[in-house]
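Here's a structure for you.
For this depiction, one protein chain was excluded, whereas all remaining protein chains were kept in their positions.
Chain naming follows the written order as A, B and C, and within any one chain the residues start at number 1.
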Amino acid sequence: MITVLKPNTTEQQRDHLISWFKTQGIEVHLSVGSEYTVLGLVGDTNHLDVSLVESLSIVDSVKRVSEPYKQCSRKFHPDDSVIDIDGVKIGGGNFAIIAGPCSVESEEQLTTIAERVKESGANMLRGGAFKPRTSPYAFQGLRGDGIELLLKAKEKTGLPIVTELMDASHLPLFKDVDVIQVGARNMQNFELLKEVGKFGKPVLLKRGLANTLNELLMSAEYILAQGNPNVILCERGIRTFETATRNTLDISAVPMLHEMTHLPVIVDPSHASGIAKLVPPMSMAAAACGADGLMIEVHNDPINALCDGAQSLTPEQFDDLSKKIATIRTVF
Amino acid sequence: MITVLKPNTTEQQRDHLISWFKTQGIEVHLSVGSEYTVLGLVGDTNHLDVSLVESLSIVDSVKRVSEPYKQCSRKFHPDDSVIDIDGVKIGGGNFAIIAGPCSVESEEQLTTIAERVKESGANMLRGGAFKPRTSPYAFQGLRGDGIELLLKAKEKTGLPIVTELMDASHLPLFKDVDVIQVGARNMQNFELLKEVGKFGKPVLLKRGLANTLNELLMSAEYILAQGNPNVILCERGIRTFETATRNTLDISAVPMLHEMTHLPVIVDPSHASGIAKLVPPMSMAAAACGADGLMIEVHNDPINALCDGAQSLTPEQFDDLSKKIATIRTVF
Amino acid sequence: MITVLKPNTTEQQRDHLISWFKTQGIEVHLSVGSEYTVLGLVGDTNHLDVSLVESLSIVDSVKRVSEPYKQCSRKFHPDDSVIDIDGVKIGGGNFAIIAGPCSVESEEQLTTIAERVKESGANMLRGGAFKPRTSPYAFQGLRGDGIELLLKAKEKTGLPIVTELMDASHLPLFKDVDVIQVGARNMQNFELLKEVGKFGKPVLLKRGLANTLNELLMSAEYILAQGNPNVILCERGIRTFETATRNTLDISAVPMLHEMTHLPVIVDPSHASGIAKLVPPMSMAAAACGADGLMIEVHNDPINALCDGAQSLTPEQFDDLSKKIATIRTVF
Partner (left out) sequence: MITVLKPNTTEQQRDHLISWFKTQGIEVHLSVGSEYTVLGLVGDTNHLDVSLVESLSIVDSVKRVSEPYKQCSRKFHPDDSVIDIDGVKIGGGNFAIIAGPCSVESEEQLTTIAERVKESGANMLRGGAFKPRTSPYAFQGLRGDGIELLLKAKEKTGLPIVTELMDASHLPLFKDVDVIQVGARNMQNFELLKEVGKFGKPVLLKRGLANTLNELLMSAEYILAQGNPNVILCERGIRTFETATRNTLDISAVPMLHEMTHLPVIVDPSHASGIAKLVPPMSMAAAACGADGLMIEVHNDPINALCDGAQSLTPEQFDDLSKKIATIRTVF
């Protein structure tokens, strides 16, 4: 880590800061230029409170030379991680298509969709049992019953299931779930991250609406630090000033994360745009820039069918998309 | 609620949508113009999934005429809420100054600061026991022991205490805490909101880094819906493109929230800017535009003292600021 | 246009507003619901100041049913526009690859690059003569001399040239330029837009760093309204909170603009990311989601060559990318 001091820092202030670093077990390599002073910090700087150091009035800036994340870093693990989910692989050239309805509604709904998406090439099933809802008065999901229906659909189709966890106290209900999803709003719910880290099942970690890639990796590090290496990262759109789409899909997150980390990176185009017509082109873009998978909403319920709309695809649209994705992936 | 249909919607599509609304127990008032069709929805639309309706291909837009929040709304409760915290009032003309260190470190540190800020006019004590940290390797706070130290400081000074809760499973440790803080990162941790709603203690709810005022009120509604009316809202800066300050203090949130809700609104200028020099002017701005209180970091530790910096004020700076705030508040 | 009034609007206020609309030549269709009142405005509402109406205290919201842009709209021109640039077509299935150096530096530099990119499949040449620079002390480009060098490179290679205009007073220098670029910072320089509209040459209009798609189309409308239909839209990244990349490429702008307008839409991945390694995956994503072209920086100067870096590609990297793009475009 490098700390650059402001030009008008006195020697006394500088030496006090150096002494303080030493009390933290950090050695300091001093480099004085004509206009600047740089402190090179050597030792374990992970427990340092960077924002405290940055906010000191004599400090111009603090630069980490090594990233604050370790186990997530591509440097410490140059090869792509490949995660095995009950036989379905993701990462390192293995492409996963996770499809299913937004919410689990009934056995019939779920099984019908699961069978259709499997035929079209999906290799995992998604469906919301616990639903994070902005309004306390809105439907909060079938909860435990929803998980039961997902398990039945797995029994029929063999597709591993992915579903969202909203509170660590619900973990006992997730013992047969294949992949535990941590939603965007909980990306920095650090106590929850520790618990899914201890639980040991593969985790699909969604990027928060206003979180940087660095913060996403720090949240993944919370899980890996508990001994659970099976984390899948998911880009699902960030919040910007643009209102034509619900969120702005940050597609460059895919190759950028591939530079930074060995963990697989997938894209959720359904939540990013909120518009069904944009799901196919965004899925194709994600595949073309090297994503390790997609998570796509597919429905068969009448209000959607009627209007040919919403953010979910019909099974027919999904089938057509799957074929195009396969063509695009021949580039790799 | 009003649903505007797109110009090219067929009668059949329109009638299907109207039928669907009826199955949801909602009556529809149809208004057909030369270029547009408007559906006026009458009945309890709170359980409707607005984003689903919005995303239908025939729908141009959905407008709520009444807000989605009820108990928070100024319309349903025209007078300012006044919250009594062990004798200290906030709201309705009562101004609260909550001061204290960022983290609880030791009994001596906390008591010294508590006594100093009380002398200068603070009427509540803040201090972090459970610390949300981006890095799993960073100090996570004194946790339960920190709460013990806060309670001792309260015993000595009489100042009610405010401290952050990170997980519902820690609630038993908070039984003697006066105000439970829900941090920005947990603003949409809906399960946590339900639990603090049930717990019944006053809640200080911080706005998330990328959450709208509407979403902040919906999160407050989660707490009120559990029968707990004692919610204090806190603006603490939002995430924008500007990097000169850590976050951008959205000062217009104060008068805007006062239009929307009866709940008290305070400002945390320390976290918003991350720079000590900006804390006094931002505090004065907050007081001048009608905030119901301030939450300010004050420290006495050597690294800060040395550098006259960081985001915390010294007790002397805090004392000076308190006097200016008092002058500004004579405008009201 | 629809104006929704607030629930507590009095009849007198409503009638005054209706009278005012009538003085503006607009007929009003009144629809009164139990909770809301909707005014349907009929007639030419284009000259109405929407932000004025929106800001009235009795107005809840204003919705345009028809878009504020006309000539740009897909509704008024359902087929894709195809623009012919000295024989090179763009739009309606015709894909353009515009490549070249960031700045024009010398005849040798430009000709070498132009010949290399032509071999690899580029069909237009880009190069900055007038350079918008944040600092007044930075190199401002070769200006008129740069345009001369571009024209020489065109003579040698036959590639039509694209270069940026910064002020209408420079237009006489652009009489032989094939495509006039209006940069992101000038997207809402309305006087400049009028002048390039009158000048008549094809215009490449870049989206501003913080402009919505709607605003981009309104700026295009300024050009079309002067009788110049040859506008190419360019997504080049927007400003968000993320700092890992220089800007955030808003890839969903491509299919979204294709819904809204008939004008061709290209992507500039070099400026969006600011990182050479991201240019190929972002280019491939753009091609996969249906962009009508790409604008890519290619260099051969020693500092870049040395470091294998910057935001420009080497001719070899560009050649490799062109082949992948061709494969991806077989999907269409």
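Everything below uses one rule, namely that a contact is a pair of C-beta atoms (placed from the backbone, for glycine too) under 8 Å apart; a residue touches a chain by one contact, two chains touch by 3 or more.
All figures in this text were calculated on a predicted structure; none of them were measured in a lab.
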Contacting the left-out chain in the complete assembly, out of B:E107, B:E148 or B:D250: B:D250
Of B:V231, B:A287 or B:L313, which residue touches the hidden chain? B:A287
Considering the complete complex, identify which of B:S51, B:T240 or B:N300 is in touch with the unshown chain. B:T240
Contact residue for the chain not shown (choose from B:I85, B:A129 or B:L213): B:L213
The missing chain sits against subunit A at residues 2, 4, 7, 29, 31, 33-36, 38, 40, 42, 60-61, 63, 65-66, 210, 239-241, 243
For subunit B, which positions touch the chain that isn't shown here? 210, 212-214, 238, 240-245, 248-256, 259, 272-273, 275, 277-278, 281-282, 284-290, 324, 327-328, 330-331
Those residues of subunit C that touch the unshown chain are 13, 16-17, 20, 46-47, 49, 51-52, 54-59, 68-69, 132-139, 166-169, 185-186, 188-194, 208-210, 215, 218, 221-222, 225, 239, 246, 274-277, 302-304, 306-311
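Definition applied: only the chains that are shown with their structure count from here on.
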Distance from subunit C to subunit B - Cα centre to Cα centre, in angstrom: 39
State, to the nearest whole Å, the distance from the C-alpha centre of subunit A to the C-alpha centre of subunit C. 31
Taking the mean of the C-alpha atoms as each chain's centre, how many Å separate subunit A from subunit B? 26
Touching two or more other chains in subunit C are residues 210, 240-241, 243
